[in-house]
Structure formats: structure tokens, C-alpha cells
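Note that one protein chain of the assembly has been removed; the remaining protein chains are unaltered in position.
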Amino acid sequence: MNNNQVSKILNDPVYGFITLRRGILLDIVEHPYFQRLSRIKQLGLTYLVYPGAHHTRFHHALGCVHLMNQAILTLNEMGYSINDEEQEGVKLAILLHDIGHGPFSHALEHSIVSEIQHEELSHIFMQQLNKDFGGKLDTAIAIFKDKYPKRFLHQLVSSQLDMDRLDYLKRDSFFTGVSEGVVSNQRIIKMFDLVNDEIVVKEKGVYSIEKFLIARRLMYWQVYLHKTVLSAEFLLMNILKRAKHLCFNGHDIFTTEALSPFLIQNVDRPKIKSLSFLNSFSRIDDYDVFTCIKEWVNDKDPILSLLCKSIINRKLPKVKVSMSEFSEDEINENLSFHQKKLGFSNEEMKYFVFQKTMENNAYDTRKDKIKILYKDGGLKDITEASDNLNVQALSKPVRKYFLFAPYF
Amino acid sequence: MNNNQVSKILNDPVYGFITLRRGILLDIVEHPYFQRLSRIKQLGLTYLVYPGAHHTRFHHALGCVHLMNQAILTLNEMGYSINDEEQEGVKLAILLHDIGHGPFSHALEHSIVSEIQHEELSHIFMQQLNKDFGGKLDTAIAIFKDKYPKRFLHQLVSSQLDMDRLDYLKRDSFFTGVSEGVVSNQRIIKMFDLVNDEIVVKEKGVYSIEKFLIARRLMYWQVYLHKTVLSAEFLLMNILKRAKHLCFNGHDIFTTEALSPFLIQNVDRPKIKSLSFLNSFSRIDDYDVFTCIKEWVNDKDPILSLLCKSIINRKLPKVKVSMSEFSEDEINENLSFHQKKLGFSNEEMKYFVFQKTMENNAYDTRKDKIKILYKDGGLKDITEASDNLNVQALSKPVRKYFLFAPYF
Amino acid sequence: MNNNQVSKILNDPVYGFITLRRGILLDIVEHPYFQRLSRIKQLGLTYLVYPGAHHTRFHHALGCVHLMNQAILTLNEMGYSINDEEQEGVKLAILLHDIGHGPFSHALEHSIVSEIQHEELSHIFMQQLNKDFGGKLDTAIAIFKDKYPKRFLHQLVSSQLDMDRLDYLKRDSFFTGVSEGVVSNQRIIKMFDLVNDEIVVKEKGVYSIEKFLIARRLMYWQVYLHKTVLSAEFLLMNILKRAKHLCFNGHDIFTTEALSPFLIQNVDRPKIKSLSFLNSFSRIDDYDVFTCIKEWVNDKDPILSLLCKSIINRKLPKVKVSMSEFSEDEINENLSFHQKKLGFSNEEMKYFVFQKTMENNAYDTRKDKIKILYKDGGLKDITEASDNLNVQALSKPVRKYFLFAPYF
Partner (left out) sequence: MNNNQVSKILNDPVYGFITLRRGILLDIVEHPYFQRLSRIKQLGLTYLVYPGAHHTRFHHALGCVHLMNQAILTLNEMGYSINDEEQEGVKLAILLHDIGHGPFSHALEHSIVSEIQHEELSHIFMQQLNKDFGGKLDTAIAIFKDKYPKRFLHQLVSSQLDMDRLDYLKRDSFFTGVSEGVVSNQRIIKMFDLVNDEIVVKEKGVYSIEKFLIARRLMYWQVYLHKTVLSAEFLLMNILKRAKHLCFNGHDIFTTEALSPFLIQNVDRPKIKSLSFLNSFSRIDDYDVFTCIKEWVNDKDPILSLLCKSIINRKLPKVKVSMSEFSEDEINENLSFHQKKLGFSNEEMKYFVFQKTMENNAYDTRKDKIKILYKDGGLKDITEASDNLNVQALSKPVRKYFLFAPYF
């Protein structure tokens, strides 16, 4: 017998190796819908601040499957049965949980496919793949949509301790080099137990959870909501808005074939259900977006050109951060200062000077809570289980205000 | 005083942090010529085999500067003086040593700018930057071209133990997850000494050098010359050849503005000296190449379309490897087998079925040798200093033969 | 010139390499007083819970010197001058800050040299070494005792961000394998600045400090105050108490020559100033203590024998933990339960059943505060600088109660 026939081993700098069993799982990995993810960076433009952050959604999805294997193993060893069909289902569900992401999705979701979120698109992709693979994704879809009886399987895919979060915090921390975000996901998984078909964490793991929530908070402010990262993302969002605006007003601008349908029309909910939409969407990746930006540097619209130069040459908008809102006066002062230099209209200046609000809470008490299991069988919410005020503090949202203005 | 004014600190997953002093060094980093490197992957298509390998030439160049800082520090501590101008020069030289690389450069050098190597282009870039920066790169260029009196400065930039090799082996090993390539570059640098203005390695470092040469060999066969990596690279080379062939024969194919001049004409040595060429070249990056490939999937030329599908959907050519040459007969057998399925002419089938030879020797005795310094002041070549046959074996080139045939 | 003559390079799994310049620093390292530290574990009996925790005070002291080198480098690069004498002084001060530690010092300080703390002993050692080395430690001692004009030098040796803490958190985390304690000490040091001759941390470093304080808290509860670690330490303390009690009452028990003077008499402040005391103290290490325990397993005193068996065979006292004090009743219930089995007197049972209180606050607002420097030159205490309640919470002490009872 030959292991090569049984499974495929991939090198992964984060976990050492990722092993994928041959069968439907590997077939899906080889499908063009999934291969596309290898051309979509997990953290979009973050590499402009953290030069190592070029890792892809493809890699993240495989990392999630690796952690899912560990979670299944742990629960099996404890005597909880998860049958073969469920194992395959929950692995497929996590493999595909992000399949609906487009390139630079934060920017894209707010400028191109505005009202639809990637979870909804992931579901549509799964349904199409289910057709192609003769119903083999039924269980995966049930788990993904929280329709499967054993609720903990859904929680492994989507909850405050799901494999998605456990992988991305570690992976993003690894590739950015921000060691503050390192989480001990191996230990957290080993501390899993089940109560009433729900994932709980054993008492011994309480410090690991506390550390996880804190790491999450630090990663948000140091990476995901880093002021320069936000600056790049809002810049990109405005580029795409401007490009769409020009298309709608009859300007003929360069576009790749794949991106074209998303610039010349509004994509609304009814449209996204069609197979042709799915195939269009499945063709766009980082290359389309960036190539357009590079071409638009030379576009005759001065606003589009200026915005694109700003990203290509990394002359990103300057940012001020504050814990309280910037006043109308302060914004207008900035606006008129830059308007004198740039000469654009009031309306047009909104591409250049604007305020944004960002909010984060590391532990969201409105969602499924993280429950700690004590030796006597008692359960407590993590905010009560931890022995000081830290975790309670983490559940309060922190809000910051950002004022953006041109680099020039 | 504020450190922010003195230097910029970047997170690097490989070394923790990279510190760049403000001044000419950081000005060059911010120049569009250099920023372009953040859109060029260090290892081209290798990510199709090692999914973590998306790191860029930008990141590698900064890593080299970090190691150069360490080398300067070590030599200073030993009492060798390197003045400020030399320090700046040798750092600029290593920062820019790869500025002449294009996207997917192995493929590109053999299909688009065929006769010119990236070292020559790097030199041209440096000369142009020297003009722009009023002669501040004079020393850097002298060191790069080995015209500077203190020869060891050139050796730090280009030799069998230069900062380039020390960084890329470690960095490529890190991002691919191939732990066999980990080298102890920190230790090697600490073992540097000078004899007659040349870099030598102290006796205590002999095992680190041995390990370095072996790691280099293993990285060649496991990564750089991995059969599937080669398969992807030759595929890309053939795509570009075919595209150029079509352009030369009057076909109208899609191209980005940046890539266009390189497809419609032959780029020869006289052309590359012009500023307009340099500006053209400095605009192409991974995005141009991949976007074209994505568009060409739908090109009406069936050969171009088929080759491009093969790369986009990761259906890479199958490869056989052998220590001896494949016979004409074996190649022809393969060729006619696939010709029946594909229906192309003999000439056209060369895009699909072909043999390639690859050679590697980890230690090249024809170049500057690695010399070991003994406590008694004696010097020995590493092949004689090591206490067994290993290193001698490493200096013999190993040759392998690869036979490629379509996936389908 | 030969680097071997200039400095000595040691392999360190935590930092890669530690470089020590030849001269007084290396002479002190080679002195028997310092060599003794290689026979004293940094974390005493912690290896009974974390099997990797066998690292020594010797290794930690060298790690501190390594970080001190980095701190000096950072401050120098920013333009603050630290002259050669000060550099040597501050390195010697950190090298020797723990020289006064005895073996298993927590247990020892409470049972053998009860009223004297290791800082005082470190000072006495330094004074003796200063005599031996002809006054070369004058500056080091001034810095250690906070008598040196440039106060920040003392802060690098002793404060809430000193090299001691930065090294031990990282090192203890490394060897225990408790990843929750990993701190980014390299980054913290790079964020240092000076205001009014005091160490402050630049604004960009605020999250690293936050993470550092949290890691410190987690290390306290997961390692230093882990209930089983405490169990082993209190057991050892009671063993030494019992042994001393027996000696004082005329029993003839085994003892090594080095440990003997500390068992047969009370060591009080006047005694410790004599050279003969110092030489006695400098001879005891982990080997004396453990060898005695091994011999005492067969002592005819049943209490001493039972306590020693408990540690040698790792049958450690059972522990209950609570956030509120255990009642007299509960303690007495435990006591009488075990008294029936063991048959010792009420007084003697106190070796076996007892309550202890442990308190920790990660950030101590009564000491020198950690100050954050803003771009506008303003300074804020870390508890005000951080953008949520976390850090404030960390400055509140947490108290836990532990009830110990025999394993048997």
C-alpha cells in the first residue's frame, strides 16, 4: 500500500504538515472554485504595513481543515462518536466556509457587491458544488447552516472558538510577525469537551481562553484595524467606487474581462443566484483588481488616476486616530486645506478627506458564549470564570475614530 | 529625540524586526522602482507546490540589509573599520542587488528578455537611481561591480557566503516550511574574519558552513528544482513564447499596457539602456503576467488557451525524472501519444512534450572559494577543512533529466 | 585579529547566541561564586509539573546580559551616550543581580536564612567581588543600589521593565513550554526612550506593554503560583524546617558539609556579613538540598522520612484552591481526618495540613510606573494609555487561598 494513494501531505510553515485524505475533500481542493483562493490574499493590502503578509485564503482554508482533524481526534479520544459522514461533512464545511470571499473583500463588499456578505456567497458556492458532486455536500451544508442535529459540529465551523478563528489568529500572527497574536490553539482544542451537544472548555483551559481573547484584541488593533492598513483599504474602496461611478456615467475605462460585469452594473441579490453570476464571480481575484489599478494610473480621469498612483507608489492617505469623534469643523478644515491644493469639487473631495469609525470587542456576549466546565460539572461563562476583571473588560466594545487626508 | 525620526522598524517573521535608518536607504525603499518588488514573488510559481511561498523580492531585499547590518557589526567589533560611507554603500548595494528582477524571472529571462540577465539590469537601475539621487550611489555601485578597494565589501554582496544567499536560503525555507533548508546564518556571520581584505570563516564555524552547503543542496532539489515547480515554470515560459509568437504573426491578443512592449518586439541589449525601456520594465510585475494568462484562457488560439487553462486550474504537466538522459525514442513515443489526443502539429507539440536538464552543485569550486581560518593563522579551502568526504562530494555537480508531458 | 580573543559566543536556545566580551565580565562569569549558579535551577521544583523547566540561574543571568546589550545598542542608536565604564557597570550589575540566590530559594528564604532576602545577599557578594577585583565593580554597585546619577541605568537592572523580568518571562515560558508567557522583549526594548533620565516607552509600544503585563499575570497563575508547584515548594520548606528542628533538638541527621552550618544554627543579619559565611553560602546548591532529602528518606524521624518520600516519589500534597479563605472548621476537618491515618500530634500535623495565601498583581502601581511617551511629548501611565480597562484591572491584586493535605 502507498500513503500517496491515501492522502496528500503539504508543507505548512505554521503547523509543519497538513495531511489531506484523498476523496471528495481533495477533489474540492482541486476544483477551480477553490484554486481561485490561492490568488486571493487573506489580508488584502496589509502587506503594505507587514511585508510578510502575503498568505492566501487557500492556505488558511487548508489550515482550518488541519485544526478540524485535531478537534475530531480529541473528541474521539474522549469517547464522543463522530461518524465518517459527519467527519467528512464538518471538514468540507470548514474548507468551504470562506469560498465566497472575493479579492480584497473588505473593500469589495462595500463597493462592488455591496449588500451581499461572503457567508451568503459561500453558501451559494456550496450549493453549486453539491450539484456538481451529486449531493456529497448535503451534510456539510447542513452543518454550515446550523441545521444539523449535533450542534457542536456547527460550532466547530462557526462560533467564538471555531477553527476559522483559531487558524487565522495564529496564521496572521505568524506571517505578519506580530508575536502578540500567537495563540495556543493546539492546547485550546485539547481542552474541548461536550455538554448538551455544545462545545465547552475544561477548567484547566481557562487561561488559554483568556490569552486567546486578549491576542484577538491585540491583533485587531495592531493588524486588522491598524491605521495604515485601514488607510490602504479605504483608498482601494474609493478607487473601486470611482471606477464604478465612471462606468455608470459612460466613461470607457480599462477593465479585465472578469471584473467588467461588476463595474458596469449593480450586483443585487437576485442576480447572484444565477450560475453565470457565480462563474463570473469565481473568476475575479487579486490580479484583476491590481492590474486595473495599475492601468488606471494613466486614466484620463484625474481623480481615479490620483487615487491609483497613491496605492501603487505607496503614498497612502495620512490618518489621525482619536477615541472621540472628529468634529465637523476639524474635518472641513482639512477638506478645504487639501481642496486648495487639489482643486476638486466638494463632492469629489469626499474621496480624499473623510472620517470612519471602527469598533471591536474581543469577546461578543451577544453571540454564543464561551463556557467553562468545572470538575463538579458546573458551567460558567468565561467572563465569570476568569479570576479578574480582564475578560469582562474584553467584552466591552472599544470604538476608535479615524480621519483620513491625502498624503500629498 | 524620537526613534521614529531616526529609523523605521518593520516586523519580519524571519528575524523578528528589521530596522532601517532614515536617509538615502529609506528613500530608495520608497522609490517606485523598489516598491515594485513588493508585487514580485521571490519564488514565482513555487506556491503551487508549497502554499506558503508567497513572499516577495521586496521582503528578501530588506532581509539582506538586516544581515548586512549584522555583518558590519561583527567586523566592527573585531576592530575592522568600515566608515559611514562604506556602510551606506554596502547596504545600498545589497538592497538593490536584485532590483533588475522581473516577475517570474526564470521564465521571463528565457522568453521575453532572453539575452539579458538580471544582474545587468540591476546595474542599469542603480545607474539611473544614482542620477536621480545626485551621485549618492557611487560607492554602492563600485562595491556591486567589484571595483572598490576593500574587496570584502563586494564579497558580502556577491560570493558563496554573501548576504543574498544567507537570507534567501533561510527565508525560502521559512515560507515553504521545508525545515531541511534552515541555516544558522546568524552563527556564520559571527564566525567571519578578514585575511588580505577577504572574508574568511574561523575554524569554529566549519560545521556551520558544512551544514549551510548541505542545506543549499537540499533546497535546490526539494524546492528550486522540484519537478512540479519546474513543470509550472516551463509551462509559463511556453505560454509567454506562444504569446510572443502570436504577436509577431499579427494576432491581436489581450495584453496589459505594461507588458505590451515586451510581447510585440524583441528586447535586445541596445534597447535596455534607454530610460524609456527602464520605465517600461519597472512597470511589469506578477499582476501583468497573471492577468494576461487569465484572459488568454479564452483566447481563440487553442494552444495558448490550453496552456493557460493548465496553469490557472493547476493541471500542471506530468514529469518524469531520471539521472540519465531520456532517449529520442522515449520522447517521441510520448509525443505521438499526446499528439493523437491534442491534434497539434509536430512543431506545436514542442510546447507540450519536451526534455530539460538541470544541474546543481552546492559548492562551486570555480568561484571564490570559502576559506577556513585556523588558530595558527593557516587557511584551508572548506573542502579540505571538513573532516570527511561530504563537502568534496558537494562540489561535484549533480545533473538530472526531466521529461514533461501534458496533464490531460 | 581573532574574535576568540575579543569575545566568547555561547549557544542559547532562547536568543540563538549570547556574546560576552572578554575582560572583567567574563572573569566574573568564571569565578566560583558565579559558576555555582549553574547548579541552581531557576524555577526550583517546577520541573515536577513542567518537565522542561531545568534551566539555571546561570543561564538566566547570561540572558539578562544579552538583553542589556540590546538596550544599550538601542539607546546609543537614538543618540544617548552611555560611556564604556557605564556599559560595563550596568552589565555587571545585571549579571550579578541574582548572585545572592540560594538553591530552591523560595523554600530556603523561609526556612533557613529566614529574615534575609536575596537582594541583600547579592549586594554582599558584589562587595566581596569588588574587593577581589580591585574596585572594578564600583560603578556596577552604584547602579545596583540606585546611587548612580543616570537613574535609567538602575531601571534597566531593577524596575517593572527591567532586563531581569524581560528575560525570565521569556525564558521560563520557553523552557516550561507555556506559550501564554511569550513576550516580545526585543520589541519592547526597541521602543525605549528617555525622559528626564528615566526609561519610557514610545506610544507605538503600548500594545507590547499590555501584552507583557498580561503574559506576566498568566505566567504567575500558570507556573509560578501553579497549585502543584506551590505544593512541592511548601513541602520542601517543611522538610527543611523539620530538619532544622531536629538538629536544634540534638538529633544527629545526615547533612552535606556545605549545608550543615545552615541547619545547626540560626543565620541572622550580623552573621551574613562575614567572609566565612559568604564562603559557606556560596557552596550550597541544589545538590546539597536534594542529596539530604534522598538520605532523609531513611531517617528514623517518621515525619522527616515521610515528607522526604513524598517529594522523591512525587506523591505531592493535594491542594484545594479558592478565591475566599478556607474556614477554621474546614481546615480542622481535614486535619483530624489525616491525623487518624498518620497518628502525629496536633503540632506535628501542621507539617501536613495547612492553608496559604498567594497574591499577585501583574502591574504594581506602588512602584515606579511604566510611562508611555506620546508624539507630542506627553507622558501617561500605562493604565491610562491603554484603550480599555484591561490594564487597570491588571493593577488590582488577585488573591487566592490554598489548602494543602497529604497525598496518602
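Note that the chains are named A, B and C in the order they appear, and that numbering of residues resets to 1 at the start of each chain.
Everything below uses one rule, namely that a residue touches a chain if its C-beta (ideal position, glycine included) is under 8 Å from a C-beta of that chain, and two chains touch if they have at least 3 such contacts.
Everything numeric here is computed off the predicted structure, so don't read it as measured data.
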Full-complex contact with the absent chain, from A:Asp98, A:Glu180 or A:Asp193: A:Asp193
Contact partner of the left-out chain, one of B:Val182, B:Val267 or B:Ile331: B:Val182
Hidden-chain contact residue, picked from the options C:Gly16, C:Gly79, C:Gly378 or C:Pro397: C:Gly16
Sole contact to the chain not displayed, among C:Lys145, C:His245 or C:Arg283: C:Arg283
Touching residues on chain A - with respect to the absent chain: 1-4, 6-7, 9, 16-17, 19, 74, 77-80, 186-187, 190-191, 193, 202, 204, 375
Sites on chain C contacted by the missing partner chain, in the whole complex: 10-14, 16-17, 30, 32, 35, 38-39, 41, 47-48, 50-52, 54-56, 58-59, 62, 174-179, 254, 256-258, 283, 285-288, 290-291, 294-295, 298, 312-314
Interface residues of chain B (partner: the chain not displayed): 179-180, 182, 184, 187, 207-208, 210-211, 214, 217-218, 221-222, 323, 387-390, 392-394, 396, 398, 400
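Please note the rule applied: only the chains that are shown with their structure count from here on.
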Chain at maximum distance from chain C, centres defined as averaged CA atoms: B
Central chain (distance from its CA mean to the mean of all protein CA atoms): A
Chain centre separation (chain B, chain C; CA means) in Å: 49
Contacts with two or more other chains, residues of chain C listed in rising order: 187
